[in-house]
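Every protein chain but one is kept in place in this view of the complex.
Here is subunit A:
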């Protein structure tokens, strides 16, 4: 096997690897299928209740989005819910990033007794379906007097095993041991070493972890439903919105205008940070 020949062949194969119409056609079909439901919600959300039930349906957005949005604002506490979602998601994402980076650094770079056992425990807990423990978690929150507060919503996601695992994986490659030793030689305390060596090196992974935790908390429905009564996050507001107009047929112009309004913030995030999301998933991220 001679290397130059091989690499030459590889190059020639790769140019012939250009896909044809079939691949592009199938991909277009998949992407259209992915986008269509979202497009549909914007079309229906911008028409009147009457037009929404028409058949054949409207295929272009109408001019009633603002009317529908006003009706959404009249029906649920949309702005309050938006603020609540923003607060809870930001708090959880920040806390997960801070604690995961600390723990991940410790597991990746520091030597201490119980390190392997501790890491094995973290990996194991990643597979445990904690969702099943909603009843005792509900009781804990009630006993702490936290029911119906944002603290109750945030608390269970202040740390995640996945975050620790993710940061450990990243930091063990990204931080050279020599750099830590050098910092220690210069008389840095441990926390200063962490701050000046690990944090700058871990920044890309921290950003990705922040994004994913933010989205995970933002889109969560089950736990806020359990923990909240009168307070609403965006997902709970959507839940309430879907229940209006019961007894008759659902007012889809209203409901889909609401889903649109609730989706716009994440869509904006997607436009701004979609590349990082893709990179994060491809670096071996796990389902939220």
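Basically, contacts are C-beta pairs under 8 Å (C-beta built on N, C-alpha and C of every residue); 3 or more make two chains touch, one makes a residue touch a chain; residues count from 1.
Rule of thumb we're sticking to: contacts and distances are computed from a predicted model.
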Name per UniProt, for the chain absent here [options: "ATP synthase gamma chain", "Probable glycine dehydrogenase (decarboxylating) subunit 1", "Sugar ABC transporter permease" or "Monovalent cation/H+ antiporter subunit D"]: "Sugar ABC transporter permease"
Touch with the omitted chain, as defined above, among A:61, A:118 or A:204: A:118
Subunit A, residues in touch with the chain not shown (by the definition above): 6, 9-10, 13-15, 17-19, 23-24, 26-27, 30-31, 33-35, 37-38, 40-41, 44, 52-53, 55-57, 99-100, 102-103, 105-107, 110-112, 115, 118, 122, 125, 127-140, 142, 155-156, 158-159, 161, 164, 184-187, 189-191, 194, 215, 218-219, 221-222, 225-226, 234-235, 238-239, 242-243, 246, 249-250, 252, 255-256, 258-259, 262-263, 266-267, 269-270, 274-275, 277-278, 281-287
